[in-house]
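Quick one: this structure, given as structure tokens, is what I'll be asking you about.
Only a single protein chain was left out; the remaining protein chains are all shown in position.
Chain IDs A, B, C, D and E follow the sequence of writing; residue 1 opens each chain.
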Amino acid sequence: MLLPVSTWQDIESWLKTSRTILIPIGSMEQHGPNGFVGTDALCPEIIAHHAEAQAPDEVLVGPTFSVGCAQHHLGFPGTITLRPTTMIAAMTDWTESLMRHGFERIYWLNGHGGNIATIQAAFSEIHSKRSFDPNGADNRPGLELKLRNWWDFSPVMKLCNQLYPVGHGSHATASEVSVTYFGYPDRARPEVEMSPKLAPNGKIGDAVQYRRDFPDGRIGSDPTQSNAEDGQKIVEAAAAAVLDEVKRFAA
Amino acid sequence: MLLPVSTWQDIESWLKTSRTILIPIGSMEQHGPNGFVGTDALCPEIIAHHAEAQAPDEVLVGPTFSVGCAQHHLGFPGTITLRPTTMIAAMTDWTESLMRHGFERIYWLNGHGGNIATIQAAFSEIHSKRSFDPNGADNRPGLELKLRNWWDFSPVMKLCNQLYPVGHGSHATASEVSVTYFGYPDRARPEVEMSPKLAPNGKIGDAVQYRRDFPDGRIGSDPTQSNAEDGQKIVEAAAAAVLDEVKRFAA
Amino acid sequence: MLLPVSTWQDIESWLKTSRTILIPIGSMEQHGPNGFVGTDALCPEIIAHHAEAQAPDEVLVGPTFSVGCAQHHLGFPGTITLRPTTMIAAMTDWTESLMRHGFERIYWLNGHGGNIATIQAAFSEIHSKRSFDPNGADNRPGLELKLRNWWDFSPVMKLCNQLYPVGHGSHATASEVSVTYFGYPDRARPEVEMSPKLAPNGKIGDAVQYRRDFPDGRIGSDPTQSNAEDGQKIVEAAAAAVLDEVKRFAA
Amino acid sequence: MLLPVSTWQDIESWLKTSRTILIPIGSMEQHGPNGFVGTDALCPEIIAHHAEAQAPDEVLVGPTFSVGCAQHHLGFPGTITLRPTTMIAAMTDWTESLMRHGFERIYWLNGHGGNIATIQAAFSEIHSKRSFDPNGADNRPGLELKLRNWWDFSPVMKLCNQLYPVGHGSHATASEVSVTYFGYPDRARPEVEMSPKLAPNGKIGDAVQYRRDFPDGRIGSDPTQSNAEDGQKIVEAAAAAVLDEVKRFAA
Amino acid sequence: MLLPVSTWQDIESWLKTSRTILIPIGSMEQHGPNGFVGTDALCPEIIAHHAEAQAPDEVLVGPTFSVGCAQHHLGFPGTITLRPTTMIAAMTDWTESLMRHGFERIYWLNGHGGNIATIQAAFSEIHSKRSFDPNGADNRPGLELKLRNWWDFSPVMKLCNQLYPVGHGSHATASEVSVTYFGYPDRARPEVEMSPKLAPNGKIGDAVQYRRDFPDGRIGSDPTQSNAEDGQKIVEAAAAAVLDEVKRFAA
Partner (left out) sequence: MLLPVSTWQDIESWLKTSRTILIPIGSMEQHGPNGFVGTDALCPEIIAHHAEAQAPDEVLVGPTFSVGCAQHHLGFPGTITLRPTTMIAAMTDWTESLMRHGFERIYWLNGHGGNIATIQAAFSEIHSKRSFDPNGADNRPGLELKLRNWWDFSPVMKLCNQLYPVGHGSHATASEVSVTYFGYPDRARPEVEMSPKLAPNGKIGDAVQYRRDFPDGRIGSDPTQSNAEDGQKIVEAAAAAVLDEVKRFAA
């Protein structure tokens, strides 16, 4: 079920048999010369919606948390970021809203490496409320919060390595660009050329340093290899893995 | 241009001729027995994307700010809200990200009455930085922030009144449900019946009071009248008005 | 009863028969060449105290919340503002203090248009606590928060329009200056001249833009028409309307 | 000059010869059986206004910061408090507003012992901005922030001890009640009796403990001795001392 | 018992007979030419550990809260400070952690005058939670928070005055430097000379002003007199006084 296009009665029914929801979470940040600014939000959304289309009764997909932690990309136009403390506050509000309805397991399907730390810090902040409570704490059920990066499933990693033995990279990767081309085939950019073909590697600090060290935005990747057909394979592999894991998480 | 599916170079080019961006802003909250939880986010998004499709060179549409102020709807499953202070922090981060790139005019196309106060408070918070600055303030260009509710254009209001002379209502309105049915025709719910046909009116406080006074979530409306054809008319009228206003705003 | 000059036992007695309190809320900001910096705080205070003097047993008036949202006036010396998030925090603390004593209905009599959004956002923030609470929420009584601008009563509006058919304006209005001249007749400034007689109209952003567009601080008004006699009429009309509405609100 | 009943041009003129302003700061909290809830805000306000009336060209008095730190009095109806962090935020906003206009010396005339710590913490918070700044800091002038409790002047202390050799006390003191009776003679409560005549002494924690240990709200005092004549003497002594100190502070 | 080098079972046992803990709290800030940057944290730590060594069963010493409020010292390299609001948040988290385990009395042994206001503001912030609570508040036991500056015990003050009749001073005092030399004898700096021998006195504002008025960091002191032998005497006197007071506090 897709929460944003369901009614509240649909969600009420869902809660009779499940306490679990999946939230795609990403970022709005530059992804090099042929990747979309929304790549990191679009990837988990495409995968989650694909999973839901396969098995609408087995997963409830919430709205996409589409702007995350991307301060280091602010040197590139189009990037939008939350400060980590803002993101923690927003994730707390989302979570407490869902807890109000009886959700007890929230599965965050993440599309952005730069979000990982702040998502985990947010989990800790959210758990703090129950952890600090000297009495009543046991009266309400505990909450399970799970973070999963879509590329971390081993069949997905294997597939990506196989598709892009060279130039998969770590930002504006060949695989994530392919996923978005599968989702938005009309907007693919097969014509874009890049030089150097393989982007440099290095460490990440603030936005001034990032733009200086990674002039076109990519890190270690050659996404000119990306295409919608690859994207489809990746999405199918990831969606299957997500469905499987969500079912076990919900159990 | 749609920012999430554009590259950073596209946005860099855009900024050579324009300093303006449109952000759809909505809410994730119950909309009665046949309206989607995402209605208030979907409506401005559908309208903005429709406008962009008409004139891609004349408007840049950013990602949708899809979760807003909906504490009073928390009695209904599926509703997700930000506390107003969280929303102010998030809108500030979005705005300062855009200012970093050189945007000077941000047009927020709003889909939720309950957001209006907090959006305006956020504008005031954002302007405070320049207003408090005793020197340097004039060194950077001023920022223009504009809020527009999609239903406020007079041709749109006139059309809605004409389509739904009775039962347009003020929450889960006949018109907004139609807009989402136009956007998501496969998910329309023509079969849903409501009783009473016309929902009650009243004032809004917290979630306990709201659910008590408005048991199925609607206020004053009869959205069984909603359909995709009406939605199309409304979207076309609103998109035209938006395009026209954004052009004048950007000038 | 006036809370600041009452004892705690007086308030304890009041609470035996009423759960309602009125809080005047305003701003400390420039009001053009002949208006006081405190105008927006003084007007609701003068009206509320006048109402209380008529019927001390029917309304309890709290301290005046005298500094509000006025960032756009910071270009003019004397203006003092709270950031909106500070104002939300302060209003929350005031409200939770009053709830601690058993107050359940708080009527905010407002004197400043620029406060409206933030007051409503504060209401939403305050209600959030009960709205988010998954259990215990119903254990404590709900809270009613009401915002009323003193100029919004129809007899008051009618009177203002009649007194100042031309040049009432929207900031440093003829009517609000008259109200303060009634309250502080010795400080009236009949001698001040203004040019142009009618101040310009326009939109409001930050403090730099405001001072540029409205050089003497007024918007659309000619407050050289103001005088204490008019002020008295307005205060009497507004005080009567307030008393009437508070009684209904408390019921 | 009194800021709230002055125009912005008056303040602009003031700033040509002085960079100093006095802000009365107090609290809204129970003051025993015959003291007003507003006592701690009214005392510094009465004294400051009295000083200003003596020498209007020598002191500029701002609006009264009337609600302070009074969490320990919340067990008594009518008490309104800010949390310390809210008070720090509000004092910061007031101060930065005044700095915007060119004020460089702010003299806080305090009426509440329970405010002292938070006022000093706020000074530290405010100074932090300039202290942390690695460069530009010297470009803007430094700020002087001064806290003065009205009862701390030695002539005032001497007078109070002389008027009330027994039962001056430390909360709901004989002297502060007298000051408010001088300010609001019609509201004096000569008829109120108290038992025990002398309130107990003890330490202060939270509101539950306070109400348990100090059942009528007083600490160590016998304010049945209070009267407007004493109040006048105290106000005159304090106003003279304030005027004198402010002049030296401004130099 | 020293908490950081105890096991959780040790603390569990402690709580069976006592609800009290001592927390040394200090600052990390310049202390003139021969004082350590950590002086204000080291002094209460040395004294508390000395007391514990005398009577390990009578006092539980927690970790040292070693960075406090020192914005005014930021002009001197090595100084590290918290903003007051950060310090309030951190002290709140420490206290709520301890309350979670059943501690009801927290004794803060302070080493820095500049911390006093913020510590007291933090107490007020912490107490606010129970004070605001309209019902349940009485269900959990009250909390006692006590602040004690190590130099405030009268035998300690007497000793310091006797040891340093001239040049004890108020920052980088002869006594505190001696205490740290006793704690870290190998790091003593007998060779350092100062000019002028007696540092100037004056008032404290921000870091720019402080460095200008107190060029080597001292205020009013001549710590060339400091030595480990004096330190030992002071530590013994203070430790005895602390032990005695903690026992009475715990009772």
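FYI, a residue touches a chain if its C-beta (ideal position, glycine included) is under 8 Å from a C-beta of that chain, and two chains touch if they have at least 3 such contacts.
Predicted, not measured: the structure shown is a model, and the values here were computed from it.
Asker: Give the labels of the shown chains that the missing chain contacts, considering the complete complex.
Answerer: Output: missing chain touches A, B, D, E.
Asker: Among A:15, A:28 or A:122, which residue is in touch with the absent chain?
Answerer: A:122
Asker: Touching the left-out chain: which of E:25, E:59 or E:98?
Answerer: E:98
Asker: In the whole complex, what residues of chain A lie against the chain that is missing from view?
Answerer: That gives, for chain A, the contact residues 69, 71-72, 74-75, 81, 83-85, 88, 114, 116-122, 124-125, 127-128, 130-132, 137-138, 142-145, 205-209.
Asker: Residues on chain B that touch the omitted chain in the whole complex?
Answerer: 96-97, 99-100, 102, 139-140
Asker: Can you list where chain D touches the absent chain?
Answerer: Against the left-out chain, chain D lists 131-135.
Going forward, only the chains that are shown with their structure count from here on.
Asker: Which other chains touch chain D while also touching chain E?
Answerer: The common neighbours are C.
Asker: By mean C-alpha coordinates, which chain is most distant from chain D?
Answerer: A
Asker: How many degrees of rotation carry the C-alpha atoms of chain C onto those of chain E, rounded to the nearest 5?
Answerer: With C-alpha atoms aligned, the rotation comes to 120 degrees.
Asker: Mind checking the centre-to-centre distance between chain C and chain D? Centres are C-alpha means, answer in whole Å.
Answerer: Centres of chain C and chain D (C-alpha means) sit 24 Å apart.
Asker: Which chain E residues sit where two or more other chains touch them?
Answerer: Residues 131-132.
Asker: Which of the chains touch, listed as pairs?
Answerer: A-B, A-C, A-E, B-C, B-D, C-D, C-E, D-E
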